[in-house]
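Right, I'll just put the structure down here and ask away after.
Partial complex: the chains shown occupy the same locations as in the complete assembly.
Note that the chains take the letters A and B in the order they are written out, and that residue 1 is the start of every chain.
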């Protein structure tokens, strides 16, 4: 997270660019470990991997302050990391351990962290649209200058509450950005089968400032996110951002045989031609902002860091059974 | 005479005024309290309960919304998590159907799912009660649903005094609270002190002391029970009327103690009798006073039918002073 960069200075901001690269790799390495934990049968339940979509979370969250809010989804690890959470407590949460962000009570789909403004992942599709809008409402009321970002998959476009809160946000001129991660599928169904009309028009119809962007290009995401965030922070009202992206893995870690709903070839093309990390790395090298060796080191460093975080999580204890009754009421 | 107040008071106000005063006082005390709902501002709700609040607090704190119950309830959840204390107005209790995801999957669970890190100090005020000739979609009393959900508190005041004190406590509470007001009680008058007070959530109130039978009643059914108790007194039956006031937290002890004392219990609630509040209260009493009861606990709630429009039919769906009187007399063998 940074506040220094102005839109027109991006290309000069080497630090920021390298930081974004690191964050994207961190997400990918984190998720690789999650998959590993699942395969090794160490993780209870399931998890939805963010691999392939890293540029979205990172590009958007870099446009935010630490005190700004985000709400996240069932596919939330990327948002959580991009907003600054630490992997060890995240892994601990995924394993249901006491040291997890939610004392093990939330799990993968409910990680929340007030310190980084993360209002929580949500296992109800579109479940956090109201919450994000409300956070923006309080920002406006308390005049603390904060902005709220609501991440959601394109599947959430099916839920009526999204339109209810966009209407409210526009009427109240709330500083909230609805970020639609269009990864083409909701579970096992292509979005074209569930989404009539035009996505951007669904937001502009309510008066929101809307834009779409290549979600595999972190610089592009960052730039447009920053524009919408600045606008919202100024009091000019809510924004809507469609990021076109792709998930490399299945809907969740257990979704292995996917050919019945999406062709292998499609996956292959996205992975080889449009990988947000590889392409960004190539660009950084071309621009002479980093050399291949240093970029490789980012991967190996973060892999090591994630493994250490996993080890911590595996070793740390479960909550005591009698904690089950705590935290129901504040 | 029924003892309907916990403190001496030299003035009487209506139930609606009590609600309004509670809101106004809490909004003065705490600038983060605000009201959100349909036609709450200029109109002050169709029941005029909020009349005057816009004038005092302005439209930044008394907000008219579109007809979007899910959307603005969800907004309230997020606002509550981030420093505000929303009081959401759901005009008719029947419309809570539209808010169930926000209340149950979000508001009720945020604190627990986050391991205690986030809090949702919000109040949803809504209405209940039939016999207004409003038909099936404007007459339900659906509070039992919320009582079933851990993470929520549920309040059903029966007097102006309780309404004011409980609402103030609900607004100050750190948890999501659902507050049900019986539409037919808005004009009910009762003593309410002018001084600041709260009624704690989770403490039942014996509204009338008696010896022969216990009438456990909620919301407007407390008034029905008090009326029935007066009729019973005429035929020599002394009825105790106990009002749990909050369905959750539930003050089981007061209910059970009364049951043990009188050995006979009728539970009254205006929600549907089946799988509703009467079932829980009856079960709690049947268990807690098992060895003291002379007869099965009797339950009286709404008939298992959508509320009909036609007046003679509608009137037959809910317990009345007369039907409660008859049931109690039968139970007491008179």
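Here is the rule we go by: contacts are C-beta pairs under 8 Å (C-beta built on N, C-alpha and C of every residue); 3 or more make two chains touch, one makes a residue touch a chain.
Everything numeric here is computed off the predicted structure, so don't read it as measured data.
A.B. asks: Each chain kind shows up once here, so list its copy number in the complete complex.
C.D. replies: A x2, B x2
By our rule, only the chains that are shown with their structure count from here on.
A.B. asks: Any idea how many Å lie between the Cα centroids of chain A and chain B?
C.D. replies: Chain centroid spacing, chain A to chain B, equals 41 Å.
A.B. asks: In the complex, go through chain B and note every residue touching chain A.
C.D. replies: Residues 32, 34, 60, 63, 65-66, 68, 70-84, 86, 101-102, 105-106, 110-119, 121, 150-151, 153, 174-175.
A.B. asks: Of all residues in chain A, which touch chain B in the complex?
C.D. replies: 69, 71, 100-106, 110, 112-114, 119-120, 122, 124, 127-139, 141-142, 148, 160-161, 164-165, 167-168, 171-172, 326-330
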